[in-house]
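Of the protein chains in this complex, all but one are displayed in their positions.
Every chain is named by a letter (A, B, C, D, E, F and G) in the order it is written, and numbering of its residues begins at 1.
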Amino acid sequence: MVNPVTHNLKKYFRGEINYTTCPGCGNGIVAQAILWAIDDSGIDFDNYAFVSGIGCSGWIPSPAFNTDVLHVTHGRAIAFATGLKLAAPNMKIIVTAGDGDTSAIGGNHFIHACRRNIDLTMICVNNQIYGMTGGQIAPTTPYLSKTTTTPYGSVERPFDLSKIAIAAGATFVARWTTFQARQLRKTIAKAILHPGFSFVEIISQCPVQYGKVLKKRNDAVAMLMDYKERSINLKKARELQKSELKDKIIVGEFVEERNVPELTQEINRLREEALQKCQR
Amino acid sequence: MVNPVTHNLKKYFRGEINYTTCPGCGNGIVAQAILWAIDDSGIDFDNYAFVSGIGCSGWIPSPAFNTDVLHVTHGRAIAFATGLKLAAPNMKIIVTAGDGDTSAIGGNHFIHACRRNIDLTMICVNNQIYGMTGGQIAPTTPYLSKTTTTPYGSVERPFDLSKIAIAAGATFVARWTTFQARQLRKTIAKAILHPGFSFVEIISQCPVQYGKVLKKRNDAVAMLMDYKERSINLKKARELQKSELKDKIIVGEFVEERNVPELTQEINRLREEALQKCQR
Amino acid sequence: MEKNKKIRNADFLQGNIACAEGAIMAGCNFFAGYPITPASEIAHHLSKRMFEVGGTFIQTEDEIAAIANVLGASWGGAKAMTATSGPGISLMLENIGLGVVTETPCVIVNVQRGSPSTGSPSIHMQGDMLQSKFGSQGDYQIIALAPSSSQEMFDLTIEAFNLSEQFRTPVFILSDSLIGHMRERVELPNKEELALFERRRLKSYQGINQKIFLDEKVALMPVFGNGLKANVTGSTHKEDGFRNVSDPKILDNEIKVLSNKILKHKKEIIRIEEVNLEDADVAIFSYGLSSRAVLKSIEVARKERIKVGSFRPITIWPFPDEEIKKLSNRVKTIIVCENNLGQLLPFVKAAACENCQVIFLPPKTLGTLYHTMEIIEKIKEVV
Amino acid sequence: MEKNKKIRNADFLQGNIACAEGAIMAGCNFFAGYPITPASEIAHHLSKRMFEVGGTFIQTEDEIAAIANVLGASWGGAKAMTATSGPGISLMLENIGLGVVTETPCVIVNVQRGSPSTGSPSIHMQGDMLQSKFGSQGDYQIIALAPSSSQEMFDLTIEAFNLSEQFRTPVFILSDSLIGHMRERVELPNKEELALFERRRLKSYQGINQKIFLDEKVALMPVFGNGLKANVTGSTHKEDGFRNVSDPKILDNEIKVLSNKILKHKKEIIRIEEVNLEDADVAIFSYGLSSRAVLKSIEVARKERIKVGSFRPITIWPFPDEEIKKLSNRVKTIIVCENNLGQLLPFVKAAACENCQVIFLPPKTLGTLYHTMEIIEKIKEVV
Amino acid sequence: MSEIGIRLAGLGGQGVVLSSVIIGRAASVFENMEAVQTQTYGSDMRGGDVCSEIIISEQKILYPIVNYPDILVVLAQKAFSQHIQDLKENRILITDKNLVEVNNVSKNIKHFCGSFNNIAIDKFKDNRVANMIMLGFLIGKTKILSQASLEKAIVDLVPANVMELNIQAFYEGVILGNNL
Amino acid sequence: MSEIGIRLAGLGGQGVVLSSVIIGRAASVFENMEAVQTQTYGSDMRGGDVCSEIIISEQKILYPIVNYPDILVVLAQKAFSQHIQDLKENRILITDKNLVEVNNVSKNIKHFCGSFNNIAIDKFKDNRVANMIMLGFLIGKTKILSQASLEKAIVDLVPANVMELNIQAFYEGVILGNNL
Amino acid sequence: MIHIDKDTCKGCGICIAVCPKSVLEFSKELNQKGVNYPEVVNEKKCILCENCMIYCPDFAVVVKKDGKK
Partner (left out) sequence: MIHIDKDTCKGCGICIAVCPKSVLEFSKELNQKGVNYPEVVNEKKCILCENCMIYCPDFAVVVKKDGKK
């Protein structure tokens, strides 16, 4: 290595920092935000486990991060993480998944985790496309987009993932774009400590596949600048009309509810009750 | 048959009207509301098709109703119905499914149908329990309920299905209990004509399995009266505090959006575009 | 300058594209799928072509929905197809079973990849041969075809649609990542030249006990929307579609009739390619792309006057056991070559081993084509 | 009056309950499942018992989540189990494959029902024998045990946990609706008497290239939460867990080592029950509940001095082909009796038919137990 | 003693399965015998026919199904016509006098009946204990198992709040069976 | 003519696959020959190595993989070291003069090289047409297919707006190949 | 007119409960299914509101308004 100065976050990596993502891919920015948040948390990295789905964003922790990492089937990360958390309730478990992973094939596990309020930190990298498999439409791709599988333009309306998370009962819900990397770091740090299911959605650039759709192919900078322009904080958004919000990305921390029972703690309670009943 | 007078709806049945549901089961009330709505619609029964999942409510149309009926695997009714509707866009397609069918195993298809706004009429019989398989907890069962699989009381919060439907983008969303059988009939009639995905949730008594949970076993009347007491119309509900709404069932037509593009029509548009491009 | 694409009766096509074009030629007008390497190109191509031919393309939320959409569309009258790879097939299996018992014509393309599990998406393997037959719960028959070239991706897709309509049943194409991504010359027939098997539809309502299922000669299909009052269920049912889940005799009848519907028509379904078998002492059993390495080896071996031939089942299921039995009476040895650990081997053995020796040539490296030298060596060892 | 339940060392238990209690005895402390007839009683029972023993029970949103939860919990250190029936297994198959390649111990109970598709939930059938082995994409080995009584539901569930830990792999129990719902006397051992196989855990972090997978002698498991930095993926990987999806040699190695991990330990895994085979001319091959009809028939036939015996594989997978081969050298005929259309028949044939005759006794009515008379007639026909 | 196969047939709600489970438990847990019980439900899941079979034996029981019962207990008319043809000569038939009309039965069949349901209502004010009376009757009549074992099994399997009632009903049946 | 196996190796973005597909199309569609093309990508999906193989023949092509190429085209240094050992004596090697340093190659290998990339930049102001120059060079040099067929295939496979440019580049290459 | 198909009735009692005019009462007799079914005991009070019909889960009640069909 030419550069003798090591990155502050290098200690969290399994070896050299060497992402095979495309140039300018937002996944790396998200990876950094996650690791800074972990750095901020003061909790030993060994206490963290990562569960990731299949898709480019699955590669954020796998195999890179130097702690327990479980890289599972497409769409099922949350379900694996649920079992893991239930069996190892003292671990901090972070799930990373793409928008397709989370809301296409994995949509069911997603809403149920929200409902169960199990203490997982879900990082959903929403690049509004299937990156890994070559730019097909995702449930988050805007209406009328021309993707590999919608050559005539998409005819389906996209999900608002944070909105669904809220409706399904998630107790911590936030959204940022990669342009708000600093806020993202803070939010993830909060999400990690939140006692329940936290959903952090990140609108993130895929300059290759979604760049193509936007006719900004390979132009990560243009995409970031676009986020800068279109992002609007939820407090400000509340003051605006629906029409004024067209094409805007509402960002911020939407929900933070702290008095909802968390699943692993509830189960602990059941165990104690059952034990008492047995002993009686 | 002792009674020489035939039921007005008998004409819609494949043979004798002979449900094998338990005494007092709400499914029969729902069945009647559906058929009255169809009667009201004036559309020939042959133009209707039913797709039903597995669960007691799947038996509402299957095999009873004397038109095309497709009784599929647990949780997948909407997905089959989507294919059917796309291939036969002129048919009126009604999906009947239980709460488990819709929101446990079938949750993913449910939210995606909402998003796609495909012209299906979804009748979800929410008896807040797994009826058919013997009274296990459903994603809709209230917190702390003691069911076959939650002997120490459920520790998960239930879904508000209509809320999820709205967040996922459904353009027609309504909820009634079986006690509002008349309103239900009107709503279903509207839903059938609604040009897009319509979701009708019916809180319905399962006196056997959910009756057990409520300690009202086999007492359909008590359950109906309970619905009567707890139902509150959404207009009225809007005026109340959250605490006042505890244990209430908010009923009414929540959403009716008419200017959202419907999937089969959109696809028709694509076909025309494609054809024009080819001919050019 | 004008593009020459459309004026030729031959094209240079990727296997996946040949498959997609074969589907269109066969009259496919519905495709539902979920992206997955190495099958995605089929979806890409059809996402354009379907609309051009007045059909429907939908990218579903997952593979479970894809097969459900396909089966639903088939009941709506469409010729419907999906394409995926092993992980997607695994997810589809429950509903493939429903397709079988509800006798729903459709075509399912499995572009196999390196597996198990997520495996190696771009590596060639023949790992899912038995999954297609035994993956869904219960006893059932399926039809599965194994192409070995772009041309066969095209031709067998048409054949798959024909068989699915003829026997009212799901039909598999078992391709793999190498065939799927390989480009080859494909001759394109005129649609008029083709003998397409169109759906045999029930014409009019025949009363509540109309026989719309469970006929070994294949019942007419009561396509939805025609006032035929079809009564369709994945539960155990009788000829009229009425469910009966308590009487084992009904179950017995359902399973046996559905099985016989295929097995009694094996002759019409099964296609085998035999090369150089007339005088052969040794036959090599192989299928799909592996067979091309085998054929090459035989070409070489024949030059050395070794009496060896190739037996290639184009139809994998129903399994050509009778044909293999006949073969076993003619040759001394059958060498089985598969790009897996011997999935069809027990079936070949069961059919042949009373009459001849059956040996397996395990691939040196799973996921790559046999080197011809490996095969030739084995042949020499045997003769 | 005090209930006598807990003071006895025998109980009268439904098969499903015996299975659940066996799991608890084996140290199972995690159950995830989704209700389905005829397996639900296992969940019902464990929804209470799990908490009593300090474990966890969760009813998941579907079967896909159930198996995912189980595998996740196993990495979290739990002895984990799920129970379902055929439709649920179909949905689990993709992740069962992941369990195999990530070498994740767990137990999967399939209380088979009348199938295919939704079928007949309460009818006894042995329809999913091959699904358990071939249902997920790709080439892999699995361990599967077939109980034939409540006692075996109990005993083999313990055995299943032991094998799953010993070989770090998912293990199937292949029961059916009749066994699951049948009540029988079960002798309950003291936990102290049992030789339980506890998880062989990696004790300390061994560096980035630590060998935590792909050892034919079974690698130690780096259970999560212990600073072991486990690197686990369902993609093709090396001993250290690092993914490599482009080199077929890595895939080849993964598949072959995983396969050998089971196949080279067949002797330790495979259990057969042989009855009256010492002098037999005819052996009847059967398993699960069918074997009890067979044993009854043999009892009768023996009274008529017919030399017939029973060969019952308790282990279905890995398939006991060597044992069958040995058998085929001793008897003149093997009669295969299954409650399906002959799922294991080709495998028996492949193993035996060089040495003896193999015939199949197709069930008169699928879904019901053989009548002893049917079997006796066949025996007489043969001898 | 060789195998005894008992079949109990009636309608849902009559406690047919519970009765057979009590027999099985009595035999297998309290008399150290082998026992196997199976059941089938009628054509649709709700209400309708129920049939439960139980085999008890001192040896290992191989075949778990009762093709030809040694004792057939019938508690509903429909069940009678369904099952009577499986009852061979010299076997025992037990019926509820008021619920089942017995006709066309071979003379060599030993037929006993009692008014289980009526007694339950009249004497115990609860028709749900009719099955206990039947059970007592069966034991009194056939002596296939000891009363003590049955009592213990009932204690184990019946909810605590109705246990006394059930045991009383059981002994009522025993006396009826002994005397009749 | 018996089979000719060509292997093209380089990096993602150099148009290696497109070039081989053009050859395949030219042969199979416009010269009625058989052709088969396969490709592999490097160890990770993004960027990195690309290798495409194409066989053309007048007979049916059985084995679709080129184990030992008759013509090896190398457009990147890494590719050179990866593939050169598969090139047997008397076969043809084509390289980009400026991108690949060729060393230790047997004398019996026929080595030709051109500055495809530099010409593309200098003359056509677009390095994306380097592959067309290479293709023309290959045809000019080996004459395995007619220029006309190649031109037609290019017309079919290249976007309309850059078609002229590509064809010019192709003929630039042909001249280079003919002359060199 | 209220028509009750007594042997289809499962005896849930809903019709009786939802009748605003107490027109219906449980029978003393059991039907084929062995349950008590509703009997019209006060037909005159009936206001033909159809509640009994639309709430019956088993389609066992038919209300016909005179003249109309």
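Please note the rule applied: contacts are C-beta pairs under 8 Å (C-beta built on N, C-alpha and C of every residue); 3 or more make two chains touch, one makes a residue touch a chain.
In this text the structure is predicted, and so the values were computed from the model without any measurement.
Displayed chains that the missing chain touches over the full complex: A (touch as defined at the top).
Only one residue in the set A:Ile43, A:Met225, A:Leu240 or A:Cys278 touches the chain that does not appear here, and it is A:Met225. Seen across the whole complex, the unshown chain contacts chain A at 1-3, 5-10, 17-19, 21-29, 31-33, 36, 178, 181-182, 185, 207, 220-221, 224-225.
Note that only the chains that are shown with their structure count from here on.
Minimum number of contact steps separating chain C from chain G: 2.
Look at the CA centroids: the one farthest from the centroid of chain C belongs to G. Measuring from the averaged C-alpha position of chain F to that of chain G gives a distance of 86 Å.
If you average the Cα atoms of chain A and of chain F, the two centres end up 43 Å apart.
Chain centres here are Cα averages; for chain A and chain B they lie 32 Å apart.
Within chain E, the positions touching two or more other chains are listed as 40-41, 44, 47.
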